[in-house]
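The other protein chains are all here in position, but one chain of the complex has been omitted.
And now, subunit A:
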């Protein structure tokens, strides 16, 4: 919109602003709409609306937290115009790693978690190196990464799920680890939800206060222009994939502790759920446009949708269909969004 138009048609401009806002808030409005619909369509028992029972809402956010943590990392990658298909497999590798280190190797809580997080970070960084320095498309790099992480998880676990039981004896994980899972912080928030919340807020804040944010959007918007204007493109890319790997690893630790097991088959297909959350959140797959807050709303939207469909016992095949249509609808809305 040019200056002249601004002056001539202030009314049109402001209504354009409203429309633009609606699109920017797409996933938040979507979340509210799905939330309201869920209340309306919720089954009732003895006058109680089951969907908004506190237990149920806690279940919703708890179920969303792993995908949510991964999706935050995925948002960074997609913002620079990449994709990370390895996150589900890295989650599996981290789940296996936590279980093996603590149960079979009798490591303590802290060293195990630190090593597992480091593995995710390095794994992600290496994928970043392959993308940024060798110039292989991230789709291919992380497709290979998916296979490699899955293979490593199978080797590390001996192909078996490693059960985690808690205690101070040998072949038992330290009791402190259990705190991450079932128990709640101060009797209020389930710990996985708390971790998801901290990750999301940290990512939002990080994107608002650091110069890294400008670099991120610049690389995603136009890589060549970013390079010419002095953005350290290679470093940004490596950092982004490292963050994504780190968060996938964190989600894997949460996964293992919630399920009391690390299995090499954990997290199959989670990358697709994470990408769906990012897309519903309004982040453009072309890069350069989107937000972590949108992704969080997108993940919650998917969680509420999953929950209300399940509470109504909608056939699982129909559930897939509905979720597919929601993703297409979110992507279609993106196409209609006016250029900002």
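Following the convention adopted for this analysis, a contact is a pair of C-beta atoms (placed from the backbone, for glycine too) under 8 Å apart; a residue touches a chain by one contact, two chains touch by 3 or more; residues count from 1.
One rule holds in what follows: contacts and distances are computed from a predicted model.
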{"item": "Protein name (UniProt record) of the chain left out of view, among \"Ribose transport system substrate-binding protein\", \"Anti-sigma-YlaC factor YlaD\", \"Decarboxylase\" or \"VWFA domain-containing protein\"", "value": "\"Ribose transport system substrate-binding protein\""}
{"item": "Candidate in contact with the missing chain, chosen from A:50, A:122, A:234 or A:285", "value": "A:50"}
{"item": "Residue touching the undisplayed chain, where the options are A:157, A:249, A:284 or A:334", "value": "A:157"}
{"item": "Touching residues on subunit A - with respect to the absent chain", "value": "17, 20-21, 24-25, 27-28, 31-32, 35, 43, 45, 50, 52-63, 66, 154, 157, 159-161, 163-164, 182, 184, 187-190, 193, 197, 200-201, 204, 208, 255, 258-261, 263-266, 268-269, 291, 293-294, 296-297, 300, 306-307, 310-311, 313, 315-316"}
